[in-house]
Structures are given as C-alpha cells and as structure tokens.
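Take this structure first; my questions come after.
Missing here: one protein chain of the complex. Every other protein chain is in place.
In order of appearance the chains are A, B and C, and numbering begins at 1 in each one.
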Amino acid sequence: MTQPFVHPYLPNTAPDVKAAMLAAVGAASTDEFYADIPEGLRLDRPLDLPAPFVAEQDLVRHVDGLLGRNVSTRERLSFLGAGTYNHYVPAVVDEVINRSEFLTAYAGEPYEDHGRFQALFQYQSLMAELLNMDVVNVPTYDGFQATATSLSMAGRMSGRRGVIVASDVLPDKFSRVHDFVRTNLDLTVVPTVNGTADVAAVAALATEQTAAIWVETPSYSGAVETAIRQLADAAHAVGAVLVVGTDPVGYGVLTPPADQGADIVCGDIQSLGLHQWFGGAHAGFIAVHDDPRFVMEMPSRLFGLATTDVPGEVGFGDVAYDRTSFAHREDGKEWVGTAAALWGIAAGVYLALMGPQGMADLGETLLARTRYAQLQLSAIPGVALTDTALHLREFVVDFSAASVTAHAVVDTLRAQGIEPGVAVGEYELLVAVTEMTGQGDIDRLADAVASVVAASDTADTSTSNTEEKSA
Amino acid sequence: MTQPFVHPYLPNTAPDVKAAMLAAVGAASTDEFYADIPEGLRLDRPLDLPAPFVAEQDLVRHVDGLLGRNVSTRERLSFLGAGTYNHYVPAVVDEVINRSEFLTAYAGEPYEDHGRFQALFQYQSLMAELLNMDVVNVPTYDGFQATATSLSMAGRMSGRRGVIVASDVLPDKFSRVHDFVRTNLDLTVVPTVNGTADVAAVAALATEQTAAIWVETPSYSGAVETAIRQLADAAHAVGAVLVVGTDPVGYGVLTPPADQGADIVCGDIQSLGLHQWFGGAHAGFIAVHDDPRFVMEMPSRLFGLATTDVPGEVGFGDVAYDRTSFAHREDGKEWVGTAAALWGIAAGVYLALMGPQGMADLGETLLARTRYAQLQLSAIPGVALTDTALHLREFVVDFSAASVTAHAVVDTLRAQGIEPGVAVGEYELLVAVTEMTGQGDIDRLADAVASVVAASDTADTSTSNTEEKSA
Amino acid sequence: MSLPIAPKPALRRFHQARWDEPVIFELTTPGERGVLVSRPEPGVREAVGDVVADLPAGMRREKPAALPEMGQMRVLRHYLRLSQENLGADFNIDVGQGTCTMKYAPKVNETLISTPKLTELHPLQDQGDVQGILEIMWSLERAVAEISGMHSVSLHTSGGSTAIWTNIAMIRAYHEANGEGEQRDEVITTIFSHPSNAATAKAAGYKVITLYPDADGYPDAEALRAVIGPRTAAIMITNPEDTGIFNPRVKEWVDLAHSVGALASYDQANANGILGITRARDAGFDVCHFNLHKTFGTPHGCGGPGSGANAVSEALAPFLPGPVIVRDGDRFALDSDRPQSIGKVAPFYGVAPNLVRAYAWIMALGAEGIKAVAETAVLNNNYLMKKILEIPGASAPYATGRRRIEQVRYSWQELFEETGISSEEIGIRASDFGMHYWTSHHPYVVPQPFTLEPTESYSMAELDEYAAVLAEVAREARETPEVVRTAPHNQTVHHTHHDDLDDPERWAITWRAYQRKYFS
Partner (left out) sequence: MSLPIAPKPALRRFHQARWDEPVIFELTTPGERGVLVSRPEPGVREAVGDVVADLPAGMRREKPAALPEMGQMRVLRHYLRLSQENLGADFNIDVGQGTCTMKYAPKVNETLISTPKLTELHPLQDQGDVQGILEIMWSLERAVAEISGMHSVSLHTSGGSTAIWTNIAMIRAYHEANGEGEQRDEVITTIFSHPSNAATAKAAGYKVITLYPDADGYPDAEALRAVIGPRTAAIMITNPEDTGIFNPRVKEWVDLAHSVGALASYDQANANGILGITRARDAGFDVCHFNLHKTFGTPHGCGGPGSGANAVSEALAPFLPGPVIVRDGDRFALDSDRPQSIGKVAPFYGVAPNLVRAYAWIMALGAEGIKAVAETAVLNNNYLMKKILEIPGASAPYATGRRRIEQVRYSWQELFEETGISSEEIGIRASDFGMHYWTSHHPYVVPQPFTLEPTESYSMAELDEYAAVLAEVAREARETPEVVRTAPHNQTVHHTHHDDLDDPERWAITWRAYQRKYFS
C-alpha cells in the first residue's frame, strides 16, 4: 500500500486538493507556513504515539475492548453516591442532548443559535421554579465551582473575608472551594450536631467580618438542614449572606432554601438527568434573587428574553455581558469559558419531563426509600445510624458496635456484586439510595450486611447496639 | 395512590382535558364513540396482559434484563452468514438513520419531506453506480422479495411460466420465492457443477416457454458465477431475461452483472451498512436498465428528479406512480406498502462514505480473507473445500474425510466461544468471512477446527483427505 | 421595541429548513475518503497473493464505481442537512397520514434496542445465546394473540402489506390442503378496505371482487350476499374501514363467509381505536394482521421497515410461516418442523428492533393503558372531526351525525366546487405551517379526500392547532387562492413540476440516468 495518507477526518489531504491549495497560496510545502517557528523548537522526529487504528472498525474494536473491561453499576447493585448519583435519565433527555445541532454547537449568535439560547433560558427558568428564585446562571463547571464562586461573590459584595461553614461538607468539595477562595476568604468550620448545623454556635461566630454563612443541605452525609431560616437570620443580622449549597433533586417535596431566607443557592445538577459517567457529568448552578448587586457578581453567562423586529417572536440575548471576562478580561467577574451548557440543556429537558408531579413523586420516593434503608440497616444488630436528622438519599451507618470496619463490609459485599456505599471512616459507611434502588435491592443490601455482621459476630462476641447511635 | 391513569404517551388522559374534549363533542364518555360495535363483540374484561412497567426506569430495567441474556457476536467469534452478515457499520450511517426526522417520518410530500426524497433518490443512484444500471427501486422488504418480484416481472413481461434456476439458492430464499411465484411461474432447478451454473445444461433447457434464467452470485455457498455472459446469451436467445440475484458487497472489485448482460439484478442490501439485528435488517433492491418495459413492471416506488418553480432547485417526485397498487389497487403491479426505506437511506450513506476506493478495498479484503480462510481450513488434514470456484465471503468445508459431523464441529467450537459457521449438511459447514474477521480470528478458527479434527482422528483412524474434494 | 413580548399570532410562523444541497454526486472531490476499511494483513497477502489481479478474465471491474469521494464530515453534513428537510412525526402534528396511525414512537425504545446484544446478534447463533430476544418475541406473540383473540401469531413480516400477503398465502394453502385450491379462485374485499387486500389477493392468483358501501357508507351486507359463494376463497376486509366507520354487521359478514366455506381475513392495521374493546377472533375471523409500526408504536422510518403480525385461529396455525418459537419451561426454541407451513415469508424471524419496540410499548402501557390508547384515539378523532366540520367547505361523507372510530375520511368537495382549489393543493399549502396530509386515497370514491387520524398521541392543543391551519388554508382558498395555488412558500423547495416523472423519455430515476439523458 503506497497510497498517500488520506484520512477521513482530513479532506484536504487528498493529494490533488492539497497541491491545488498550496499552489493557490504560492507555497511549495506546508513547511513554509511555519517560518516563524525557529528550527531549534521544531520537533525533529515523529511523535512517539501508539500505532493508530485508521480503519474505523479497528478503532471500535480497540476502544470497545478497553471499555468492555469496565463493570458498570448496571452489572452491580450500587449504593454509591458521595457526589455522583445513580438517578434515572429519561431517554428523551439523551435524545435531545445527542442531537448534532446541540452537541456540536458552540458560541453562535442568538439568530443561528436561537435554539441554544432558548433551551438554556428555559433551563434557567425551570431551575428557578424548582428553587423559587428569579435568577439562575448558564451552568458553570460543577457544584464545587458554583459553591466556590458563590462564596467569592459574597466576599466581593461585602468586602469581607469571613465564611462560616455550618455543615458537613464533602471533603473533596471543601478542598476545591478552599483552594479557590483562600486568597480572598477565610473558612471557619463549625462542627455540626446530630448531622446538621449548630445554629447557636454559628450565630455566635458571625461578626461584621463575616461575608457569608455556608450551609450544605443535604450535607455530606445526606442530612437535610431544617434550620435554614435561623441561619439566614444569623447571617443577615451581621450583614452577611446565606449561601446554601444543595442538590435540587428534593425540591419537589422539600421547601426550597429561598423560601427560608437563602440569598445564594448553589450546587450541582448531576442528579437532574445526567448519567454517572464515572463522575464526569457535573454542572454547577448559582441562583440568586433578581437583585443587581448579586447578579452583577455572577461570572457565568445569563441569557435573557428580548423582543425582535417581529411582534410575538421570542428573542434572546446575553444579560449584562459587561460583567464577564469575555468583555473585560481580568476586570470581569472571575472568568467565563466553555463550561457545562449541554448538561444544563439536559437538566432543563429533565425538569420539563418530570413536571411538578414528577419532582414531587421523586422526592417522596427518595425520602421513603432512604428512610426504609435506614430502618432496614439500623435494625441489624451492631449497625447504627450516626444521627437522627432527616435524610435525603444518603446517610451514614456505623459498624463500630459490630467491630466490623467499613472497608471489610465493602470488600465482602463487592465480592457479592454489591457496592454497599463509600467508606467514610474506619467504621462508617455512606450509603446512597435513589429511585433506582428498589425495596428488593435495599433488602438485598440489608441481608448482605446482616450476614457480614453476623459472621463477625460469631468471630467476635462484642455486644451489638441496635439503637440509633446519636439518638 | 388514587391518582387517575395519566400516561406520558397519552396527553389527553389528563382528567380536565379529557372532560373538556368530551364536553366539546357532547359525549358523556368515550363509550359513546363505540356505538357501532355491537354489544356481543365487546370484550367484557380487561385484556389478559402482564402488569406493565409504567415508570420508564422500570421498563428499562425489565427489557434490559431480557436483552442482557443475549450473547452477541461481539462476545463470540462469529463466522455465521447464510443471509445475514457481520459487516462493519460506520457510525455516520447510524447517526443519519437515527435522526428523528428520518426515523419517525412516513409518507409526506416532496416538499416537507424533501430530505427523504433526496436521500432515497441518492440511494437509488448510488446503488445504480455500484451495479452499473440506470434504475433502482426504493427498497422492497428484503432480497427474497426482490428476487420473487424480479422473476414475476419477467413472467408478466413475457407471459411465460418457465424459470430456470441455474445456481445453488439459499433454501429459505427458495422457499419464499417459490411460494410467492408458484401460481404464475414454474421453477426448474438445474444442478450446479463445481459450485456454479452448468451453462450447457441451462442453455439446453431454455425454450420459448422460459420467462427467465435465475442466477445467484455469490451463490448459497459463496461461489461467484463467472459465466453470466453465457447465461445471458442463453436467456436472450429464447427471448427470456436473465435475473441475477446477488449481494452488492463485492462490486467494488468484481464486474457487475449488468456489464455481462444481466437484465434484472436484485438482492439484499444488509451487507451495505446494516447491523445483523438478529436477521431483522434486510431490504431488497431491484435494478433494471432504463427501459419502460421493465420499469413499468416494478411495484415499488421510484423517486425521480424534477424541476421546481425556482431554477437550480432540485425537486423530486414519484416516477410512474400509476404502476402502483396505491393508484390502482389490484390493477397495479403486485403491491406497494411500508417496506424498508430507512435501510435504503442507510445503504446510501454507507456507499457515500465508502466511495469507489472504500468499496474496492472492501472487495479486496473480502476476497483475500475468504481465500485465506479457505487455505487455512483446507490445510487441515481431513478438511476439504467442496469446490474450486471463486468464492466471495462464504464457502463450504467438508469434514467427511475426517468423519466429524458439521454439528460436532459447531458444538465443540461453540463451547470455546466460536461460531464456526452454519451446518448445511451432515459433514458440511458454511463458513462466512468478512472484513470483521481478521487474520488472527481466522487462525483461531483454523486452530480450533484442527483440534476437533485431530481429536476425532485419534478416536477414529480413517484416513484424511487434504485435497480439495471436488478439485 | 422592548419587553414584554407581544402575544403570538394564532398561527405558527413556520419555515422549514432549506439547505439547497446539491445531489451528492456533485459534492465529490477526487481522493477524499469517507471511511477506511480494514485491509488484508501482510500474512494474508503473502498467503493469497494479489487476489484482485488473479480474478478470472472479465471478472475484475474495469472502472471504479462512480461513487462520490467525500470526507466523512461532508457526508455527514449533507445527510444531516437533508434530515432537517424532512418532517418526521416527532416534529409535526402528524395526523394527516390517515390510515397510517402516526403515533408516538417512544424514545426509550430507541435506547432499549441500541445494544450490541441486539444489533450484533446473528439469527443462527446458538439458541442458548439468544434466549432474551426469543423470550421477547414469544411474549409479544402472546400479547398479540390476546389482543386479537387468536390462537397463534407470527411476527416475520416487515410490513403491513406483506402481512396481508401472508394472510392470503395461508388461506391459499389452507384451501389447497382441503382440496379446494382450484375451486376457490375469488377474493372479496370492499373499496374502503386498504388496497393491499385487493392487490395481494391478485398477486396470489385470485380474482378480486370489490364491494361498495351502502348509501350510509356502511359495508353492504346485501352486496356481499350477492357475490359470495363456493368460488370464494376469502373475504379480506378492514374494519373500521378507511373511513373510520366500523361495520356493525361484521359478524354477519364472517358468518356468511364461513357458510360458504370461505375464510375471513381481517386487516387490523386500523385497530388503534378498538384495542381492548373488540377482538378479531371474537367476531369469528380466521386470520388477521396488525401493523406493529402503526398500532404498536414502532417508528415508520420514512416508509419502513415496519413490522407485521399475523394472527390465526387454531385451524390455520399449521400454515403459519416457519419457524415458530416454542416455549419449554424457561427455555425458548425455534421450531422449523412444520410440514403444512407456507414456508418462509422473510429471511429470518422478523424485524427484531421493531419487535422489541412493540414489546416495550405494550409493557409500558399494560391492559389498562392499551385500552386508554384506544379510547383516547377515538376521543381525539371525534374531537378533531367536530373541529374540521366547523370549517366551511369541509365535510365527512357518509354516516352523517354518527361517531367514527379512529379516523375520518373527509372531503373538500364543497370547497373545491366553490374555489377550484383541490385537496392536494390544500395539503401542500398546509405544509407552509409545518403540517400536511397525504392524499393518496385512490380511487377518489370520496371526492377531494383527506383522511385524518389523530391517534392518542396528540394533545388537544395540537389538534386545535391542526384544525386552525386547515381553517386558515380554506379561508385562503376563498380569499387569496393564488397563495394556495403557488404553495409551498415556506418550504425546503417550491412548487414542483411532475410532468417529467411519467415520461420514460424524460424521467430520471438515478443520477447516472439523468446524466446520460440530459448531459451526454
């Protein structure tokens, strides 16, 4: 095969075309275009990369072979959460975001990209209804970033450095937020009590130096914060804002934080119509009230309604573009770039499909199954819940009374095809339950856990504690 | 849950809507609409169907569970053919035919369905280039039907009943064709010699009663007919037509039958961009020269170019619609209905992607790998080829000299994850090789077969024959 | 202007995508490649030599096939653009392809079928490897049997008309088996039964007798009595007919057929309004078929593949095409040992993706849901009929004042007489609003016909929108007929000239024929 290298992705490698184009620009070879690159910087050898699979069928065989070595949560019974959740993604969501028009578009104007503007405006609006807030951004990268930016907004608005962390935060999230804000903000963690905020302690710590109180609900351990109102009051009393990091999945049944005084509500939308994707499908939302002090601090794009030359035509455009780094480089608010628009479109489609009843049903299912799992697991001798807070979707069980480590539970159950949760302490396991884990699945988990505990019981005669640990 | 039955597929089951609609038409209940159905015919009980999965996620779990019990040819090494072939389907093909616009459309006019008309006109045209013929239909159901109809066309055109079957035909195809044409045509089979037509015998049998000579190439056993010209001459000498049933996959390198005198060329396009789909993705083509005697006998739709009010606009429409049963019921040519348009679009995209070089490469790959497999298998003591004809993609090996039945070979190799082919006789195995079965795969097959034969050799000391059996 | 946005006008201001793409051959650039193919390995080349050069004389293609040469993205772009120029049921209020039952093809079903465990399954694999699909097919057969009341079902055919062919092929085999093959050479159908009933019977060798309705538009039992007799092989009828009218005396028809030794074949493609309400076998039919691509929610794919389900009484079961699926405890197997079978009607066991889709559709709805489908379809139809009949110039011939089942064949005859604007012209103009209807309802027993079948899938608001568009076009026909006559205006292409299409000298069925006829 002495055929020239012509690749399906590179039309102008066709020899005649290439020659014609070179001739048109008066170049002898493509080398001429690199005249500005000094010899010394030129790579004088081919890149050292594996031999390619230029025939598509061979590429497929190769990559399918690699991915085929994965075993997914569809082949396991999974109670893994800790930031990425196993929710159901309706087929229509994927259909829409896999449309070539959406998948491959980027940054067209509100004319030729009207669809994108409308889909994202609708995303903003649908989220706004779920959250009862008037302004929601085009998604930023993920909930970590959304939270970091929300706290930074509070700092910029107030010119203060203090942030009181009132909830248990996922350690990875804390890591991200901390590194992001540390030049401008100081984070002070107030230990929680029984899974949720120690309101009195938080209030006592709030001062005129406090930019924000930061609440997470559900918290790292799935505990739902029921004292948002008091925390908001504490923040407002010192001129600070209440930033609530949350997962919106429960607000079909739960009161949204805005109704309890939250100023900025932020978090991740992976739960709303995105697959698990090995943790690679996150997108962050920031919601505020329609107050320019807040809005003008948001770095992300905001799409707004506009009229056109034709009455009744729905137009769109960028709201307050001048906020952005696109417009003003370092003088913009943080920065804006390619973030997670497609995931936003997905979440919009998801909410439109679910509707009020779907979100209410989902919320109820999550509450009920979570509670059921708590009951089933804590009924096992030696297994206890770590708090009595209200939990949505996640909770921690403690095996210390059974003297079984969380890792041991994980290892044993994995051998049975069950991912029982994430070990978050020597004896603590973070268990996630969703609408995908039915009663039978939970029962199977409980049975498996009971066996592990019983087996260790036989080995070790320490007494077990059936009471909820912090009850 | 005493909520009314509202289903996502049935918007007007929403109670208020349903009530409003009933009110608008002045009906008390939907029952009224059935006034014409006598009581005695009314089903007085619910249908006895399994309990449904109304939540989409539950449906997915159920059906995924069932399909998950299949083990596909991606998980086996497959040399199965016999009508459905394991060819590579480029991703772009699936992308196009999965577009909602194409997937869910039906029978719009050449205005709002311009895209469908153009895509199918292009399919016709691309096939025409591959086959060197000027007229190709919008696909009929499958190659079986295409062949049955082609022979019927010959019968209608000539008013004769005789059809001489010159090749080995897949038995299932013969069954279908026979039942379809038997009222109007008599099929006479002339046994093949060394895998292909016995030209002299066929010619001798042709008479003024002969409507058509029917050739299959590649034949049932994958043998390529090299005497099409002589068979055409024999047909034409008695005023009959030559109908060639074929798989178009080889015509990147092989001379198309039209260049050798064929009058009607027909067959299946599953090889051109369609997955195996458990044998459920077939579509039939019928190609003729641009001769109204032939064209007016075709039952399927034919899309043709047309001008519009705007110069340079490419329009389309139905050619000679009056041929069809849509226009003239039983006075049309056979009938036309929903057939296999989407598969035709797929094949068009496939041919456009492959281009002349791709089809030439594919043809060469198939010829080379087929030959290689023949050599590797027939090199095994006790294993022989059944003929010395030129083969494309399929061939039969004979284990009689090794005294191993084809079924035994199949059973043994299946246990090793290999589908070695289709047993077509006590000792004969039909082996299919495609661009998906590489050298390593073929070697693996040969090794496995060699082991089976060797094992039986030890058991049974009959001598083996390494010569090609009919050489 | 500034916010708020004014209310939208009553009618959608639509324009279909227009890409003005050339025919693909004009996009060729020598040397470009769309996809590369796996090539023979060095070891293979060494073993086999140059297989192309070694081809027997005359067997090597002389000139490469004149296919276009295009980079992959350009092929994709071309076809994606064409796709936008096509109005799938997902996009429009697709109630205008009357008798075709354009319903929602649930997207989840596309997800379900897109596994290699179906796409890359070979029909001749070890039966142990295909238990999942066999169970689905078997279960679907059982569901169709229950819905029709029949004994046995075959899912092999890939369209409604070929399923009808299968009906008549089984009937022919049955009579032959009873020694009456020669004697029974006639098939009776009605003019408002789908044409494929007549056409397949003819193709099977039968003389076709077509009955016309009575003055009210009901199938005429007296007319049947007049022609039925010992030469009758079968009656082959649709019910409700293409008019949407249910034959209240259908049992009498079937009994009449049986009384002369004929069989009764039921085209159930129009069953959408009667699912769970009434069943073929309960009216005595011997054989029937459904279109899974209509009633059971599989997509139409621009005209196929569809999927036909043939259901038969116990007496006809031996004649079903082979092989059939048999269940033995938890195992499913294919049984080909069926001596009376008419043999194969298709390569293997039917359009597997459609069978899975149809199964999933049934399992998403269940008995209650399926009955709700029927009831909603008839509600929608009678609601839309009310709206349409409010349009001056539109009428629904026959059975005046009575309800219809799932569709109505309407007529614009009055409007035509008044304005000279035909039904076809109105349908084309409707496409300027993103809707349309199909007018191939030959022969035009109903003059200036159009057939609307709203199915269960469209909301009340959408039906209102559809009716409003027709009302608007009817108004235009009176007030600004030129607008209608020169339509479409907002479409991909403009008014198209069809004269060349019927002239063998001028028609151009392929690009190569076009080049030869006009440019050489």
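Just so it is clear, a residue touches a chain if its C-beta (ideal position, glycine included) is under 8 Å from a C-beta of that chain, and two chains touch if they have at least 3 such contacts.
On a predicted model such as this, the values are computed, not experimentally measured, just so you know.
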item	value
Given A:367, A:397 or A:445, the one touching the chain that is not displayed	A:367
From A:340, A:396 or A:409, residue that would touch the chain that is not displayed	A:340
Those residues of subunit C which, in the complete complex, touch the missing chain	1-4, 8, 12-20, 22, 27, 29, 32, 71-74, 76-77, 80-81, 84, 90-91, 104, 106-107, 114, 434, 457-462, 490, 497, 499-500, 506, 508, 514, 517-519
Residues in subunit B touching the chain absent from view	1, 6-11, 14-17, 54-58, 90-92, 94-95, 100, 305-315
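We take it that only the chains that are shown with their structure count from here on.
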item	value
Rounded Å distance, subunit B centre to subunit C centre (Cα mean)	20
Averaged-CA centre spacing for the pair subunit B and subunit A, given as whole angstrom	47
Junction residues of subunit C - those touching two or more other chains	32-39, 69-70, 72, 80, 106, 108, 110-111
Shared-contact residues (touching 2 or more other chains) in subunit A	8, 56-57, 90-91, 95, 100
